[in-house]
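Every protein chain but one is kept in place in this view of the complex.
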Amino acid sequence: MENYFLYTHTHKSVSQSTLTTGTFRRGTFVGIVSAIMAETVLKVIPLDPEDYGTQRCRLGPNTFNSLGLKLGSPVQVTVLGGTSLCTAWLRNDLADGFLQFDLKCTTVNLIEKFCRNLMVNVRQLKPMPYVKLKNATVKVVIKTQKAKKTFCQTMLRELVKELLRNIYVCLNHVVSATSLETPVAFLDVVELDPFTKEAGLVTAKTTIQIKEVIVLDWYRRVLQNDSEIPVGGLEEVAVSLKEILKLPFYYPRTLMELGLSCPKGVLLVGPPGVGKSLLVKSVCKEVDACLLTMAGPAIYGSRPGESEENLRKIFQQAKELSDEGPCVLFIDEIDSLCPKRGSSSNAPENRVVAQLLTLMDGIGSDGQLIIMAATNRPDALDPALRRPGRFDREIVIGVPTLKQRKCILELITSKMPVSTDVDLHYLAEMTVGYVGADLTALCREAAMQTALHTCQGSENHVIKMTAFHESLKKIQPSCLRSSIGLTEFHPVTWEQIGGLEDIKRKLKQSIEWPMKFPEAFFRMGLTRPKGILLFGPPGCAKTTLVKAAAMSSHCSFLSISGADLFSPYVGDSEKILSQVFRQARASAPSILFLDEIDSILGSRSDNRIGHSAQERVLSVLLNELDGVGLKVTERRGTGSKMLLLEGSQTLLEEDKQLGVKEVCNKEVMIVAATNRPDMLDDALLRPGRLDKMIYVPPPDEVARLSILKICTKNTPLHSDVCLEELAEQTNMFSGADLENLCKEAALLALQESDLDASAVKHSHFVKTLKNTKPSLTNQQLEFYEKLLTKQP
Amino acid sequence: YLGKSPGFLTPKRPVLKISASKIKDSAADWHNFTLKWENWNESGFTVANKIVNIKLSRQTESDKKLEMEYDGVNLNLKPKQSDYNKELEGCCNELISTLENMAKLELKMQKLTSTIKGICDLEAYHHGKMGSEVPLFHTWVTTYFYEVSSKLSEMFKKELQLKQTIVQEIAHTDDRDLMMVYLSSWLYQPYIEENYKLLLESMLLETGHRPL
């Protein structure tokens, strides 16, 4: 109950005054007995059906009297941030403490609202003085376009006059006529004569002027657009989109005179969750255009021809709306609607594409209707859609940059109680590859965390940085959410890797630094390696090293190995590989890790049967490494280059190829690992591809010690255990071997003591060591050493 | 019905006396003929309507019959059908006789027109072109009576042709819409223009059958 008493703190005086005036000489009312609260706070209950559209509000006698009302006199009800103008009547049962009111004449925000479970204070009711109106000017909201066309001016004025007859109106209130079966839905009162801020009564003598006739659909959409739509980090795209819309909407004639045809279609391209739909909504609101949204998949119907019919219907609706003013038809996920024809020999889908093309060609060039579409798979679209006269403008929205992420985070957290220790800049740095939707999810999760942890009693719901940290663990960027390339990301720090200090330094230099301090690299005239190949015997922490590098450079980390690529279908492996590269670019800066690259590719010189598939994979990989397979539309960046016009595309093609490589590949670091570098095709190792090779040797004695230390960190060791001695004795053991050794020793301890062991003794290690053989051999090492010396 | 030549106007010239009285009689004939026509038209419409209803009800009946046969119930509908045929035949005969009456009436109208033509010719013969331009009664010249009369005849002639077609065809179509067109054509007599009543009334006014 308490929540309802928002207005109750000053009640006492009010309720007392109602008591004194509310005493009746012949007081036989039930209502008078009710509690003080019930007299000042009224429960809103639904209107009796007979009262719909009567403008009545029904009150108990006490309230009626305390407000000094007369039967049928106007009274204003303030509720839910709006007001409703009613006429005062008594409840038939004369019970106090209740309020029923009609929404015949209300402010815009109360239109078609349901007032349920509300408590209203008496002070929210106000008797309104009124004047008889000489004239009222209204905007007429008419139900259908057809009705608008068929109704002549005089007939409409007559109808409006009848609808307003005996109604009390207020300036900027809307009179609802929906309960009557007339073509008119609403009347927006825009002017009253004599001017009054109070109520005016429309009588037989009142003249009516119609300022404007609006179709209901249009009015609804404009109303919906009424609330502010906050958009973060998309300002630049929004500006260019606005420009595209503004010209045809507001200066169609100028465009025509200049011999330019108005653009009809705009294609928004960008990964999911980046804010395409939101952007359209916000821009439409800003240019005052009516937005009709349609989800691509929703068009499909089961009946043959139904999909086309649906499409035609929605275009018809859009056309009708555009008769009223600028209108945008937004087709979300257009790729689902218009896949490449032919490729799928799918007749129904082909028909839908054909229908859409016809409809788009059928749009007049008066510029009042613009079709927008969004997709995250532009190459899946039928190319015919992107020809001039159709979707000939394309706007690319990339994954937000650091600055944009910060912007978005600021926007999201502006409405959250965030603790002062929250460093948004740091969060923005941590969230590479996160799109707007991910960031929203991140903040929501943080809020959830806070709510869960503080629910016991604490009033102080402030979201702390720790909550964001927790949240970061749970919320993955959505472009990494597909199964391919996604790794379980247990954060690994450099410190968790024993030894290998030299290698670590090399990796830091070639991965972390260029990622973190590109300016410094550039300043010093350093070119960083395009790709890195780690090679060395198995089990020597190659993967872990790369993870640590990714972690410390705040990069997205995608990993793929031979098993991920295996598919029995022809061409699938290549597709998967391309997809991983695309994801890596989408979530740049990122590190793409090709584990066991030898198993991914094999070698061209290798003469095994069935190598043709591997050859294709190799050529895809080479292409991707060279940046050839890169789609211009995937590029992200800022400023004027983002707006790609059909015409300019061919002109700039050459420049772009160069520019694109420069822009994109520097943010994706390719790291490959193998223990059979001899198996690799030489082409892979040429400059500009995997041009930096780093040998990850088996751990030396120092390294082995630190590995052992790390591996036994959580194991209780007996004081007699000498790790130094073990390190000395484990020559040729790889990191994995050492980890295994520790595990085995612990198991042995448990076994010997019947699961009662409290610590692992040195003897356990010695015993285990006797039974374990190192996985590395001198032969192997020599092999690597040879390779290393062969290297230029 | 208007009586012929009741106490009428003193003609302006004695020679005109015969012509004027004949014209006046013709006007009264026109009035009576059209009234009769309207009566026949009405009764004819009733019959035509009946025919269409019989046909329509038989249509629905045969639909039902199809359904019944489908259900495997074999009902002998023949006697009933012959009833229908009999009724339909009766109606058709009735309609034909109505049409015959209307045809007779139309013939009379034609004769009436040629009579008026004769009077006009006579007038022209007696008085030459100039003389026939002197009004017999108030304002109309003699030829104008002929003009009006032939116009009226023409309407009814055309209308009769239409009705003949309707009578021939009305029982031989199953198209509901066409039946409807037959019926409304019969009732609303498309070839008889609305101004015919006006013409007739002004003729009656001119000849003194109606008070000025």
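The letters A and B name the chains in turn, as written, and every chain counts its residues from 1.
Following the convention adopted for this analysis, a contact is a pair of C-beta atoms (placed from the backbone, for glycine too) under 8 Å apart; a residue touches a chain by one contact, two chains touch by 3 or more.
One rule holds for everything that comes next: contacts and distances are computed from a predicted model.
Student: From the list "Electron transfer flavoprotein subunit beta", "GPI transamidase component PIG-S", "AFG2 interacting ribosome maturation factor" or "ER membrane protein complex subunit 3", give the UniProt name belonging to the chain omitted from this structure.
Tutor: "AFG2 interacting ribosome maturation factor"
Student: So which shown chains sit in contact with the chain we cannot see?
Tutor: A, B
Student: Among B:Thr98, B:Thr113 or B:Gln189, which residue is in contact with the omitted chain in the full complex?
Tutor: B:Gln189
Student: Among A:Thr78, A:Asn109, A:Gln124 or A:Thr182, single out the residue that touches the unshown chain.
Tutor: The missing chain is touched by A:Thr182.
Student: Which listed residue, A:Trp89, A:Phe391, A:Phe765 or A:Tyr784, touches the chain dropped from view?
Tutor: Checking each option in A:Trp89, A:Phe391, A:Phe765 or A:Tyr784, the one touching the absent chain turns out to be A:Trp89.
Student: Quick one: say which of A:Lys113, A:Lys134, A:Arg165 or A:Lys211 touches the chain that got left out.
Tutor: A:Arg165
Student: State which residues belonging to chain A touch the missing partner chain.
Tutor: Where chain A meets the chain not shown: residues 24-27, 50, 54, 61, 64-65, 70-72, 89-90, 92, 94, 150, 155, 159, 162, 165-166, 180-183, 204.
Student: Spell out, residue by residue, where the missing chain touches chain B.
Tutor: Those residues of chain B that touch the unshown chain are 161-162, 165, 168-169, 173, 175-178, 180-181, 183-185, 188-191, 194.
Here, only the chains that are shown with their structure count from here on.
Student: Go ahead and note the Å separation of the Cα centroids belonging to chain A and chain B.
Tutor: Their C-alpha centroids are separated by 81 Å.
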